[in-house]
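Structure, as structure tokens:
Here the complex is missing one protein chain, while the rest keep their positions.
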């Protein structure tokens, strides 16, 4: 409990930010047509690949001979990159059908 | 320039928060029917009365004999309170016409 | 003042219906109606409460105002200074006014009421034209051996009839509306350019012949067109009629014979069982084969010449005509009198004995 | 096999139209038509290309299949073993099948084709009934002295006509649709409960008389109703007719006289100029005053008894009838032969000489 | 510690309630609830501030409570007593007072505390923005209330003067921050700021005041945010910024609704009533689909008056659809059919029958005129001559004496047509300039289609 209170005290701005981000996430999605559910899911998935940044940081931080970190880090980078590149590309393909017309 | 950079560095979270708040403000208002413009303006105006919090802080902080601050603070509180109470009340009256029907 | 209403020779429409008598009693001292005046419209003499039923002779001899739809009133038997009301068509026979004036009588011709917005409630040409347009389609359907609407059925697909309306004045527009209602494909022609939008406003197609003479200054009536124009129009009509199932013609020119628009060869190219309804029959007809008051069967194309189609619907026609007359009288009778010298546009426009 | 088509006595509709001959040539060795068969529908003999024009006698003497709409074929002059086709109405006269069979002939009665979804393209009752319903309104308008649609005009406001349709089968529904199109306020009656939704689907109001006998098992045809029910229905009809401008009755019971629904007093309460169109006239009529084939003027209410309204529109009626016949023949003729013993529902249902 | 945290959480909740409240406020169905949420959020903030143990000082409860009660009473009474029509003015006053509050706070801070440069910048900003908001709002109030006319407060080249003024104020701002600051200079600064607020609003047309109020409202929000920075209070900061952003968007939306840009509005110099189309001296007020749809949706009775324009636009079917939608929501819908509407006898009947409008809904001239005074909204769909008051009150008119539909006797009149052009009779129609009339320009079919969409969204 104490720790939680401490945490809140120390990270008040962070908490504001997180909650507002959540609100923004809700607000942005709240009125989306069903047909966009899949592309949206796919797009969101691509964004969640942002975790790759962590992998890059991990490797950049690692000693050049820390093969454990390097190996796993590279694996993580590859995985994340698949998620990012594949995710955006596949979303784009899904959305091709929507480019045809303008009102 | 330097100061700005410093400021950004020191208040990164705050800046995130502010920008996200702005985005949220945009997003929340972006599709509002014309007829709600006035009530919305009025409601937003009432919220901007949040400045009253500053007035309260000012007085609470002041020494009991700092009549300059006390006088001005009380003036500020009264002004703010008019804004807040009047603002919400008038908004509510404006919105009375909308309560009639439900779809 | 007293007013008397006479019956047209063999006419089904009555210029006065029972429900209007009370209104006339407010304007006139006494109201007379000829015996049997309402029979064509299914009114018995007994229904004309508030009016006195008299013979034609008596009415002519005594009344100050005498109304007969076609205006054919024996002037010799009429009281001096009396006012006659009817459709005298002075534009067709300009001498009529003179004759009446010579007899010391006055005459209001209801077909001379200006076609303004204000006068619409008195405008017998509009109300009767409207009925004629409606009936034009019904009478055509009586002869046409085909469905008017489209029908996709198990026993075959029937295409919608094509209806061509030539002259989209009041009658033409109503014909368009009626044919549209029954599901026909309707096209219409007119020389006045303003009509285009009106035709389209009824959901029909406007077939335009370019080069029509302008008509802005003719008070709403059509002007006669050039030879070149007539030729091109005739060609287009030939074209359209060949495929039309029903042609309704209403083109009239005030004071002149009706333009000949549908030619013999045109008729001969039409499908068997097709129908032409010619509302301009009384002034010669828009179709060269038209005979006024007759149905001509020309190679199984029926040409119906009838300028009095309103009589096919005598009850409503009588009600509307009577309303027009009453509205008109309300307008011109002031304090139990008619001021023949009035500058009122409607009164002076329709007073032909000046 | 050869097939020959005969003309009805004085009938305007032809059971074969020129455009269908080629289809018959695929089914039969030779196709014959009686001279003048298409005249009522505006077809000349010359138009029947692919068929041979012969006299009635010759056709009867030579053809294997003989078609005449009303089925009135001189059996003595017909070749032995020939197949007759027409509307023999065996439900009205059950002896007819026997008579034909005795002569050694076979007969298909087109009015006995089952009313199934599959058989609809051969169903002459449907196609002719549909036309009759459409024409019922047109013929009524020929007599009614009033506007059908509502008209708010400067010469007075005209209320829409009230149309009451009794019996909403094929003809009744088409009458409803046609009256609606022309702007009437339409109400309809029927004893079959399923009709309610069908009536409403055309935008008309269904006037329900409660307590009708159920009819689910009568193959789509109406069953006779109880006395109590008849009484209440008559009362409601009395009510509705008193205000109706047009009453169209189509109620028929297979093999029995048409139910009497519109009584004398009902008619006498109707407004002058109102019209009753009785499509059940041939089986006695739904109105007691109906005379088949006549227009009765009863106190200025017109009662039109006509069970053959389709003949008012002979061209399309002929096309549809002919399509029905061709579709029917296509169904029953297999490899140039008709298998009289077939178990096919449509064939065996309409074969009355078994 | 835990109490402090609760205070922080209360602020947080307040902020969330602000956001959620404004979100609900932007849809008619939930607007009232949204206002309530925001008010609760405000209560959270105020109570938290009152209880926050981290604020050290005299306490001075009496002063606080006194000020609060005084303000609450004044605000409450003002809000309740004001006439419905004067509400926008009231909002303007309230907003000005909010700005004044921020300005007062900033002044006190400037004079009493030793601020570092950053804080000084922020305090001066709050002072400037608050002051501008104060005087600007007050002038907006006076203009809206009709107490001051545009011409009374505009000078020649006013916009140029404003630009110069702004430069001076900003220069003084920079000077105050960078160089030494004296009380005198501060007072000069305050006076200039107040004056600038007034002068800023002065040349803007009276009819554009709502836009100005919205803009000044977002200013007040920013000044509150600035004050929040001074006091390190997240709720003020977040709330202020949020309102600032929302107000800005709202201002832009309001300009868009008038088909103008914000710049265009601010440069000002427009006619007294914007948004309408001019014809000669008179100006007709115009409206749009959203406002009209809400007007229709929330009224008890609506009467359509179809005319030739309905036929030209072939709008009968969409009109019926609108009718159906309104009926489904309990609005009583009728049609007033003038005998000569259209171009042939019975023209409207043909159209409305095509659209399946039940006959009992059609009123003829007499019935319609009897029903009009009890009708909330008359919607004139492409009719003109048949609703021309000249027939009743202008003996010189060519249609004088013709019975017309007295639509102006209803509470509201909406006229759907494409332009100010006359109808068949070729005469001007004073109805369009009537107090209760609003023009809804555009092809009738399109306009009604838009109404249908809007009503569906309600």
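Order of writing sets the labels: A, B, C, D and E. Residues in every chain begin at 1.
Going forward, a contact is a pair of C-beta atoms (placed from the backbone, for glycine too) under 8 Å apart; a residue touches a chain by one contact, two chains touch by 3 or more.
Note that this is a predicted model, so its numbers are computed, not measured.
Visitor: Over the full complex, note down every shown chain the hidden chain is touching.
Guide: Checking the complete complex, the chain left out touches A, B, C, D, E.
Visitor: Mind listing the subunit C residues that contact the chain we can't see here?
Guide: 149-155, 157-160, 183, 185, 203
Visitor: Hey, which subunit E residues sit against the chain that's not shown?
Guide: Residues of subunit E in contact with the hidden chain: 317-318, 320-321, 354-356, 453, 456.
Visitor: List the subunit B residues touching the unshown chain?
Guide: That gives, for subunit B, the contact residues 2, 5, 8-9, 12-13, 15-16, 19-20, 23, 27.
By definition in this document, only the chains that are shown with their structure count from here on.
Visitor: Give me the chains shared as neighbours by subunit C and subunit D.
Guide: E
Visitor: Based on C-beta pairs in contact, work out which chain pair has the most and send it over.
Guide: Pair with the most C-beta pairs in contact: B-E.
Visitor: Approximately how many whole Å separate the CA-defined centres of subunit A and subunit E?
Guide: Once rounded, the distance between the two centres reads 40 Å.
Visitor: Which subunit E residues sit where two or more other chains touch them?
Guide: Within subunit E, the residues that touch at least two other chains are 19, 23, 238, 339-340, 345-346, 350, 353.
Visitor: Name the residues of subunit B that each touch 2 or more other chains.
Guide: Residues 17, 21, 23-24, 28 of subunit B touch two or more partner chains.
Visitor: Chain pairs in touch?
Guide: By the stated definition, chains touch in these pairs: A-B, A-E, B-E, C-D, C-E, D-E.
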